[in-house]
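The block that comes next holds chain A.
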Amino acid sequence: MENTLQAVPQNWYLVLSTFLFCIGVMGVLFRRNAIIILMCIELMLNSVNLLLVSFSAYSGNSDGQVFVFFIMVVAAAEVAVGLALLMSIYRNVASTDINVLNKLKW
Partner candidate 1 sequence: MNDNMIQDTLLVTPALLVPLLPLIGFLINGLFGKFLPKTFTGWIAALAILGSFICSVTLFNGVNANSSISIDLFDWIAFNNINISFGFLIDSLTITMLLVVTGIGFLIHLYSIGYMHDDEGFTRFFTYLNLFIFFMLLLVMGNNYLVMFIGWEGVGLCSYLLIGFWFKNTAYNNAAKKAFVMNRIGDLGFLLGIFFMLFYFGSIEYSAVATQAQTLTPNSTLLITITMLLFVGAMGKSAQLPLYTWLPDAMAGPTPVSALIHAATMVTAGIFMIVRSNILFSLAPATLTFILIIGVATSVFAAVIGLLQNDIKKVLAYSTVSQLGLMFAALGLGAFSSGMFHVVTHAFFKALLFLGAGSVIHALHGEQDIRKMGGLGKYIKVTYITFLLASLAISGFPFLSGFFSKDEILAHAFEQNKTVWVILSISSFITAFYMFRLVFLTFFGNFRGTDDTKKHIHESPITMTLPLIILCILAVVGGLLGLPEVFHVQHAFSTYLSSVTEGSVQYLTHHEKVSHSTEIALMSFAGIGAIVVIIFAYSKYVKKNELPAEDSALTGLNKVISNKFYVDEIYETVFVKPITVLSDLFLVLVDKLIIDLAVNATAWIVATTGKTMRLMQTGNTGFYVFAMVIGMMVLLIIRLFI
Partner candidate 2 sequence: MTLLLLLLPLVAALAVLLSGNKMASRVALLFTVAEFGLTVYAYTIFKQQGPEAFVFFHDWISSPKISINLGVDGLSFVMIGLTNFLLPLIVLSGFNREYSNAKAYFSLILLMQFALIGVFMAYDGLLYYIFWELALLPIYFIALGWGGKNRVPVTLKFFIYTLAGSLLMLFGFIMLYYYNPNASFNITDLYNNPICSCNQGWLFWMFFLAFAIKIPIVPFHTWQADTYSEAPTQGTMLLSGIMLKMGTYSLIRWLLPILPAGVAEWGPLAITLSVIGIVYASIIAIMQSDLKKLFAYSSVAHVGLIAAGIFALNIEGLQGSVVQMIAHGVNVVGLFFCADIIINRTKTANISSLGGIRNVAPRFNTLFMIVVIASVALPLTNGFIGEFLLVYGVFKYNTWLAVFAGLTIILGAVYMLRMFQNTMLGNTNEQTQQFADLNWSETLVLGIIAFTIVVMGVYPKPIFELVQPSLDIILNKALAK
């Protein structure tokens, strides 16, 4: 029942994915370029994916890996829509700086 994934202790996965997630969060919080924010969101999603896969492997249940596929599909769709939106925003305001996009306020 040895699994290649189990070659690494589970804590390491946890730590790694936490780091990745935090990097993603920080990126979303502090960067202003919309493309980078999008990439950071992807990073967060993938950190969760990593966690799901590792837990799945350790618990011997494939549900988690199925979820990863779902998430990847959704993420792909999200990136497609997100980039399309960004393109259209860029055409309109010639910028991808999210601080320019503050029209939706009181």
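The candidates were selected such that all candidates are chains of the complex that A comes from, given by their letters.
Keep in mind that, in the parts below, contacts are C-beta pairs under 8 Å (C-beta built on N, C-alpha and C of every residue); 3 or more make two chains touch, one makes a residue touch a chain; residues count from 1.
Everything quoted here is computed from the prediction, not taken from an experiment.
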{"item": "Chain A: touching candidate in this complex (1 or 2)", "value": "1"}
{"item": "Candidate 1 contact footprint on chain A (complex, rising order)", "value": "25, 28-30, 32, 98-99, 101-106"}
